[in-house]
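Excluded from the complex is one protein chain; the other protein chains are retained at their positions.
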Amino acid sequence: MSDSPVTREIPHVRVWDAPTRLFHWAVVILIFISWLSADQGLMTIHLCSGLTLLALLLFRIGWGIVGSATARFSDFLHPPRKVVAYLRGLAGGDRQLYAGHNPAGGLMVVAMIAVLLAQAMTGLFSNDGLHFTGPLALLVSDDASTWLTTLHATIFNVILLFVWCHVVAVGFYVFVKGDNLVKAMFTGHKPYTHVPADAQVFFARSYVAFLLLLLVLTIGGVGWFIIQGGFLL
Amino acid sequence: MMLERESQSDLLQRLCCQAQSRRQFVSWGAGGLGAFFMSTAHAAQQPSTSSGLTFKRDPSTPLSVLPPQFPAKVKRVIYLHMGGAPSQLELFDHKPTLSRFNGHDCPQSFLKGKRFAFIRGVPKMLGPMFPFHQTGKNGTWISDRLPHTERLIDDLCLIKSMKTDQFNHAPAQLLVQTGDARTGHASLGSWVTYGLGSENQNLPGFIVLASSGPGPTANAGKPLWGSGFLPSVYQGVECRSAGEPVLYLNNPHDVSRAQRRHVLDAVDEINRQTHAEFGNPETVARIAQYELAFRMQVEATEAMDIRREPAAVLARYGAEPGKTSYANNCLVARRLAERGVRFIQLYHWGWDSHGSPTDEGINIGFVNRCRETDQPTAALLADLKSRGLLEDTLVIWGGEFGRTPMEDNHGGSNEISKYIGRDHHTAAFTIWMTGGGVKSGMVYGETDDMGYEVVKDPVEVRDLHATILYLLGFDYQKLNYPYQGLDQKLTGVKPARVVSEILA
Partner (left out) sequence: MSAPAYFGGVTVVTALGIAAAMFLRPAFGHTVLQWIGLESIPQAAPSSFYTVRVAPLLEAHCTSCHGAERQKAELRLDSFAAVLRGGKHGAVVMPGAARDSSLFTRITLPVTDDRAMPPSGKTPLNKDEITVIRLWLAAGASGTLPVKAIKGAPALVVPVKMPELDLAAVRRQRAPLAHEVSRLQRRFPGVIHYDSRSSADIEVDASLKGAAFGDDDLDALVPLRDRIVSANLSGTAVTDASAPLLASMKALRVLRLMNTKTTDATVQALASSKTLKVLAVAKATPGTLAPLRQRGVRVYEDLDVR
């Protein structure tokens, strides 16, 4: 396509559904809120953002099973050989197109969800040595809770590293490959030139998302009730 | 109604049922359980703990000597327990500031959030009732109530920063004597005889001598010198300093010692058969106790007989043979120390100076208690010292808690009572120790200007216990007895520390 003074609107293809996009940016905001609140000692906010993150992560995992095509794990989880092959291709300049996450991106997604989940779960059992304890801290021994707290602090550094990797990788696509993934994650659309020609993206119905969210919140609510009521102690 | 004739089978059944009496059922059952028991009985006989120290002994000599874990500073303990809690503010803890506040209302900061035994509402502060002065090489403050003990002040180590968490007599006495405020735990003397045995096999290793002013005596009773979960052979034996040393020790009027021996031989034989059958280690302990009692008939009578002491010695103590008194008990304590008794405990009750009745007034009863105990205590210490026994004896003097800087207002009645008193005080009290391994002429710990809280070097009861065990040559964590799934310790489960600053 040549550049012409009359900008011709390039047809876009819808690739990301709303739940996935909302999830992504909510997690970004919540990571920052969790980081800042922990740094400033605002533990109530930290607890709330952490629990919200946990709920969203559980939602995402569920959505990865019943959600839209590009959101499903089956879409972007590839065997290691495929990831290596993809990366080789990238380095070699091969033109590889994916509607949703590419194999490397898929790996990043899984790694990120895993590490965030680990962070949220260790957070549940953490204590700050003084007056604040996570909701499940009393279910384990003091020593176990302290160990999990140290783990919680260590995993934070891993998260920072992953976030850096992720930003650098996305930046590579945006600046080097000209593939604006950030805009895509906002609008949900990619130019059709960046999507495989035969891409057929199935989108799940909205009510499925609502039901899944309701399920996660119910489980969370019941769990909260059990913990607050001290039934597990 | 016609009774049916019993058929043959019915008859047999009835006889069978009669033969199977409950007793027999239990003994058959025990046979099965007994086998089970035997395997655990051996374990119980030879307690071994994770510390590596075993206290295994021949069951027929449960008090045989065992060396301490590391070289000890003292071999024996004489514990002078002043039951009811003597007022430290009238004896050792000099508080001139408190005098200035005498009669003033007690500040809220002392009352807020606290529970008292008898004080209600807002009591008045009570200044020291007796004058204090300085004495000894180090200018130690002491009141005028203990003129005899005062002369030995340079030998004593005063601990003014004792703390407890029990404000009633029985649990507080149990805490001090057994390490726990509830019954069921072994007393200090039991732990010591369990760990070290006793040198004189003809006397109990742990002897208790009690005396009192008029009024109630041991609030916590015999558990104070009980063996708790330790084998019962280690319990304290209460002896009397007037009349028979141990009740029912001597033979009845027409029974000779030889006859007693015959009886014992027979009883021993039966017990031995029972032991062979059931293997209960307590049976062996019982045999040993009968034998000990037999030997004690001679030796205890001689040991406790203070008439054998010269008149000069009796006068030094203020002892009167034939009476029960603290003075007599002190003299007996010295004699027992000379005869290899490991743990000698004296109780003198009646120090609970609440202010009513008469005997509990600081201006009356307390004065009498001081007079009853001061001279004999000093005489005991002087005698131990001159015989070189203080080198390896530990003497401890103290009560179970202190007394409040506020006047006991008898439940808020505010009536002007002519009997002045103080209520129970857990936050600070004073004891003293002397003997091998303890610094002389030392004052450890301080309370605030009103004598309410400890401000320097607090010593919990378990710290005191840890220190006593250290002087006897034990790491308090390693003197254990496995019971109810725990390696039990005198100091309990909370961390304790040996008060190293008072060690010589």
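Note that the chains take the letters A and B in the order they are written out, and that residue 1 is the start of every chain.
One rule holds for everything that comes next: a contact is a pair of C-beta atoms (placed from the backbone, for glycine too) under 8 Å apart; a residue touches a chain by one contact, two chains touch by 3 or more.
Note that the structure is a prediction, hence the values are computed from the model and not measured.
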Tell me which residue among B:A293, B:I364 or B:L503 touches the hidden chain in the full complex.
B:L503
Check the options B:P67, B:G103 or B:G243 and report the residue that touches the missing chain.
B:P67
Hey, which of B:E199, B:E244, B:E282 or B:E302 is the one touching the hidden chain?
B:E199
Of A:W25, A:F175, A:F202 or A:F225, which one is in contact with the hidden chain?
A:F175
Could you list which residues of subunit B touch the chain missing from the display?
52-53, 64-65, 67-72, 199-201, 310, 313, 339-340, 386-388, 391-392, 456, 470, 473, 475, 477-478, 497-498, 500-501, 503
In the full complex, which bits of subunit A touch the chain not displayed? Write them out.
39, 128-131, 146-147, 149-150, 153, 164, 168, 171-172, 175-176
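Keep in mind that, in the parts below, only the chains that are shown with their structure count from here on.
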Hey, how far is the Cα centre of subunit A from the one of subunit B, in Å?
68
